[in-house]
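Comments concern the structure below.
All protein chains of the complex are present and in place, except for one that has been dropped.
And then subunit A:
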Amino acid sequence: MRGNAGGERLPRMSCMKSVRDPTHLCRLVLAAGTLVHQSGGDTARTAKIMSRTARALGADTVHTIVSSLNLGVTVELNGRQRTVFHKAPHMGVNFRTLTGVGRAVNALEACRIGPGAFESLLDDLRSRPNYYPRWLTALTVGLACGGFAALFGGDLAAVLVTLLGSGIGSWVRLWMAARHYKPFIFATVTAAIAALVVGLLAKQFSYTPEPAIAASVLFLIPGVPLINAMADMLSGNYLNGGVRLTMSAVIIAGIGVGVSLALRVVH
């Protein structure tokens, strides 16, 4: 279970307001850690945010555990020790949340906000996570895959059909992810839809169908889990890195199954 377990004796912060109840302190620390962990932070970043939060709230010592499914923290406050654990499975990627939690912790450390304002900032990040509506996201992701088709040497028709097929595919992916389908299922279904639409249309209209089909499913590649896996492996968090690699491999296998189904129909 050891993800990143580290303990430090910390200098006390000198803010006027700090939390008196160690359980409340642990809850706030876990809330901040969960937001970072579930929106694409690597293990080291999550652990760091948790210990910084604990320190800013007035803890004397703090020990954190970040595993791929659970977060835990032990703090000592005014001679009392408390340990709180909770479940925090991986979710999507959300850089707004990552940046927002970082800024909230900065403000807390600089004594610009107190624990109450910190808590409501975290609630705000949790309840309004998105800048962009779903249709806009689907459209720009479609455009991204069109860009890939061009980079791979496709003609203009290839770019346009990829835009359409990947746009539909990524809308379906967002819809399925919001309904908590498992990654393997939505990777397979979405890859099959995108590759099928693009394959059938590209055969009709484009001289270069292959780059279009190759580009059509790239929006499913788990880029952030792969990069975080590397970051975890290189910083010594082998178990969490292994979990992220395995998760990526499952999604890539799903893409492979989906594309192979679609290609049988197209050819």
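One rule holds in what follows: a residue touches a chain if its C-beta (ideal position, glycine included) is under 8 Å from a C-beta of that chain, and two chains touch if they have at least 3 such contacts; residues count from 1.
In this text, contacts and distances are computed from a predicted model.
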Missing subunit (named according to UniProt) among the choices "Sugar ABC transporter permease", "Recombination protein RecR", "histidine kinase" or "Threonine/serine exporter": "Threonine/serine exporter"
Among A:75, A:121, A:160 or A:224, the residue in touch with the chain that has been omitted: A:224
Option from A:93, A:172, A:200 or A:250 whose C-beta touches the chain left out: A:93
Residue numbers in subunit A that touch the chain omitted from display: 40, 44-45, 48, 93-99, 102-103, 129-132, 136-137, 140-148, 150-152, 170, 210-211, 213-215, 218-219, 221, 223-224, 226-227, 229-231, 234-235, 256, 259-260, 263-264
